[in-house]
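Omission of a single protein chain aside, the complex is shown with its protein chains in their original locations.
As written, the chain order gives the labels A, B and C, with residue 1 at the start of each chain.
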Amino acid sequence: MPQLPPSVPLSWYLALSLILFVLGIAGFLFRRNIITVFMSIELMLNAVNLSFITFSYKLKQVDGHIFSFFVMVVAAAEAAVGLAIILTVFKNRQTLEIDELSSLKN
Amino acid sequence: MDALLFMIFAAIAVVCGINLVVQTHPISSALSLVGVMGALAALYLLLGGEFIAAAQLVVYAGAIMVLFVFVIMLLNAGTEHKGHRTWAKYAGVPLLLVFLGIIANLIANRLPASENVVFGQFTKGSPLEIGRALFTTYLLPFEVTSVLILIAILGAIVLARKEID
Amino acid sequence: MQLWLIPLLPLAGFAVNGLLGRRLSKTAINAVAAGSVVLSFVWVLKTLSTLGVFGGGNPLEQAYVEHYFTWIQSGTLNIGVDFAIDRLTAVMLMIVTGVGFLIHVYAIGYMAHEGGYYRFFAYLNLFMFFMLTLVLGANFLLLFVGWEGVGLCSYLLIGFYFSEKFATDAGNKAFIVNRIGDFGFSLAVFLIAMHFGSLDFATVFGKVQSMPVESSAGWMTAIALLLFVGATGKSAQIPLYVWLPDAMAGPTPVSALIHAATMVTAGVYMVTRSSAIFLHAHGALEVVAIIGLATAFFAATMGLAQTDIKKVYAYSTVSQLGYMFLGLGTGAFSAGIFHVMTHAFFKALLFLGAGSVIHAMSGEQDLRKMGGLRKYTPITFWTLLCASVAIAGVPPFSGYHSKDAILASAYEYAPWMYWVGVFTAGMTAFYVFRAFFLAFFGEPRWKAAGHGHDDHGHSHGAPHESPPSMWIPLAVLAVLSLVGGYINIPKWLEPMFKLAPEESGIPWTAMVSVAAGVIGIALAAWFYLIAPAIPEGLARTFSTPYRWIYNKYFVDEFYDSLVVNPTVDGSRSLLWRVVDAGGIDGIVNGAGKTARNVGGILKRMQSGSIRSYAAWVVLGSIVVIVAITMAGGAR
Partner (left out) sequence: MTFFIVSIIKAAVVAFVLLTALAYLQWLERKVLAHIQLRVGPRRVGPHGLLQPLADVIKLITKEDMMPSHVNKVFWFLAPFIAVLFSLIPIAVIPFGTELSLPAINLGPVHIPAITTAMQLTDLNIGVLFILGISGLGVYGVALAGWSSNNKYSLLGGLRSSAQMISYELPMAMAIAAPLLALNTLSFRGIVDGQAGFFFGFLPKWTIFQVFPFNIISFILFIIAAFAETNRVPFDLPEAENELVAGFHTEYGSMKFAAFFMAEYCNMVTISCVATLLFLGGWHPPFPAQYGSSFLPSLVMAGAGVLCFLHAMSPARPLDRFTLPVVGVAFFALAGVFLIPAVALPLMPIIWFSAKALVILFVYIWVRGTLPRFRYDQLMRFAWTFMFPVAVVNLFLTGLVVALMA
């Protein structure tokens, strides 16, 4: 079996964050349940956080952590409002299908 | 050791992420997202972000996702069925591949040869440091965020008052 | 030493009265309003005593400065919020808080029956705050803040009876005319910031003194003149004096506090404060002197024929301010400030007395409808007498000292100025005593005329003496205006203004001015006590000059036809019809039309399905990233 290196290069973390981000976009593009779409957004946010932390490690500065902390806080606010909106939508439309919620046009 | 841990948790994260996308039931997606978050928390620890790891668990996994699960249960949303197809569905895959390719290329080529991540080298992630930075350099953003949170709470209450009672 | 407490106490009073006044009882409002002012007065006393002013020695040789925080920090320009006390400021502080307190007490009695009670006191406190900021500020910007603030308060208080058209008009007039002056002032401030790279008094004046008089006299003169434009606006000098007489539409305590004692002297203070600049611009000083003299003279002549008691005193205020500027212009800054103080005493007293008379006549202001009030309002009578002799420059009362100092320096500067000044002094004595005699002597004319309109809410038969809250301040001010002349301000200000002339000028100048005053009094007595027929006769014989004087030289009409109407017509016909309707609206509508057209095209992209939006976003981000990479941004 191939011998594992004692530690991994920084770019692997970035690659992981990229993969997660793309997965998030994919979820956003291909899922129809509005809640799932919402969760894909959260996934993207997490990916970005990971890259923040990674860069913060590279630059040996704490700022990245602060940014990701703010991202979390904003995500919390967003989740609260977004879920409330979803509840309202469901009450008015009895559906969570994103394609049926296209009343923005006409 | 570090590499092993990274492998394990990265694998968990990726698998859960894929699961999030492919699962048809919101609950399973939610749980896989929780899995991703847990794995990421572990990775943060590897990167020396103790506080962020804990915050990840408390805030994301412990509060936000619980909220998601709560709503999913409340609406008792079933599995989704085939909807009509938009052009995005066809354009999506190539777009994503292009995106992936470009960024991967950037990471692979444009980034300078980055050093290895060794656990314990970066010690600025302790609650002490974070708190210091948060209350000196980033004081104003911090306060503004608190206001944002307040507004969000009020908005959520106003929006959802009639639903939950 | 917590200088900030001094202005902040009145501000607190304003906050309390302005926010909660509607709910508070009158007693509470009085307590807050007068209390805050008396507290700041006490604090001023404490501060000064801590600085050793009342002790012996030579305190406050240089200013005591307190820095609070940096307000503006841009490039090299660094403006801090800091207060300073030097000898000049000390004098002004004493005047403002002391007289201010007395007038607050007076107002409690005077406004007792007015509506908007708490509003009045809130404004009054706010005015105190801004005035103290103006006096304490250690740089031109803070001075300007206070400057604008007192302007605002004066506007609010002139238009206090906002239900009356003339009051609001007067308020607007005061505000707009002051704007002209403030414009000059702000230009001066810009020039100063540009040339000295700072607005701090200390820095600026230090640099000024360091440079020789000849060099850069040009823009120095410009700065000085612009500053003086501001002063003419605030201190009602020619050509911007027109607002002050109308400002009498406000309640009498306001006239006393703002338009006689404190605010109008702000200009004098400002010019004195920047004496260094003026001393480096002799042309400007000359202008100051001439303008002051002209104002003194013409205002005095206008005062001769006024029939409204407050108007008389208003013009006398303008004329006295002219005196002060004459003093400044002739280099006797300390004498000017001296006159500021004495004038604060006796002019405040005159106005308050007039207010008391008006109160007694329950709202009647016309001298022709008064008379014989002596036995009804004895206290007012005596106090007003004190004030009149003081302003007439009869030794040894306060007016004599200060006016004499000014005239002496005027004589040293240019004898003709001195003679005009003396003549003006005579006129001053004349019209002041004219008003005095008309009000208190002769047979009562108010019985026949009945009471005028009664805006005091309660009508009664005979005139009545005012309540103690009104006559006690009168008494205090009377004492001050009698003995105030012995507070040797020029001596006190010696270290600041080396150029102040010797206090004991040429003795005969003093005698002549006194003689002029006495002659004026005698004439007034002759005309209005012994032979009341003469004035009408004179008015008939010299009908043309009389009409001119009576109509204040038609200056207002002149301004209307020259400035106001053209502006109004111009803006109506050109700005509104052409520029606004044509240009601006055109731009706006055009923008709207374009937006609609573009939107019509972009609308196609908006399918309404979120996923297509997401796809668009991805596409866009790809494009951006590629572009950045191409540009070599992403390393």
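Please note the rule applied: a contact is a pair of C-beta atoms (placed from the backbone, for glycine too) under 8 Å apart; a residue touches a chain by one contact, two chains touch by 3 or more.
These figures come from a predicted structure and were not determined experimentally.
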Quiz item: What shown chains does the left-out chain touch?
Solution: B
Practice problem: Could you tell me which of B:L5, B:I18, B:L74 or B:V118 touches the chain that is not displayed? | Solution: B:L74
Exercise. Taking the full complex into account, find the residue in B:A54, B:L111 or B:I149 that is in contact with the omitted chain.
Key: B:A54
Exercise. Among B:I12, B:L31 or B:L95, single out the residue that touches the unshown chain.
Key: B:L31
Quiz prompt | Residues belonging to subunit B that touch the chain removed from view | solution = 27-28, 31, 34, 38, 41, 50-51, 53-58, 61-63, 66-67, 69-70, 73-74, 76, 126-127
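We take it that only the chains that are shown with their structure count from here on.
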Exercise. Would you pick out the chains that touch subunit A and also touch subunit C?
Key: B
Quiz item: Max contacts between which two chains?
Solution: A-B
Quiz item: Which chain has its C-alpha centroid at the greatest distance from the C-alpha centroid of subunit B?
Solution: C
Exercise. Mind checking the centre-to-centre distance between subunit B and subunit C? Centres are C-alpha means, answer in whole Å.
Key: 65
Practice problem: Note the residues in subunit A that touch 2 or more other chains, in rising order. | Solution: 25, 29-30, 98-99
Practice problem: Quick one: which residues in subunit C touch 2 or more of the other chains? | Solution: 607, 609, 611, 614-615, 618
Quiz item: Okay, in this complex, where on subunit B does subunit C touch?
Solution: 86-89, 91-92, 95-96, 98-99, 102-103, 106, 110
Self-check item: For the subunit A and subunit B complex, residues of the former touching the latter
Solution: 4-16, 18-20, 22-27, 29-33, 35-36, 38-40, 42-43, 46, 49-50, 53-54, 56-58, 60-63, 65-66, 68-70, 72-81, 83-88, 90-91, 96-100
Quiz prompt | List of subunit A residues in touch with subunit C within their complex | solution = 25, 28-30, 37, 98-99, 101-106
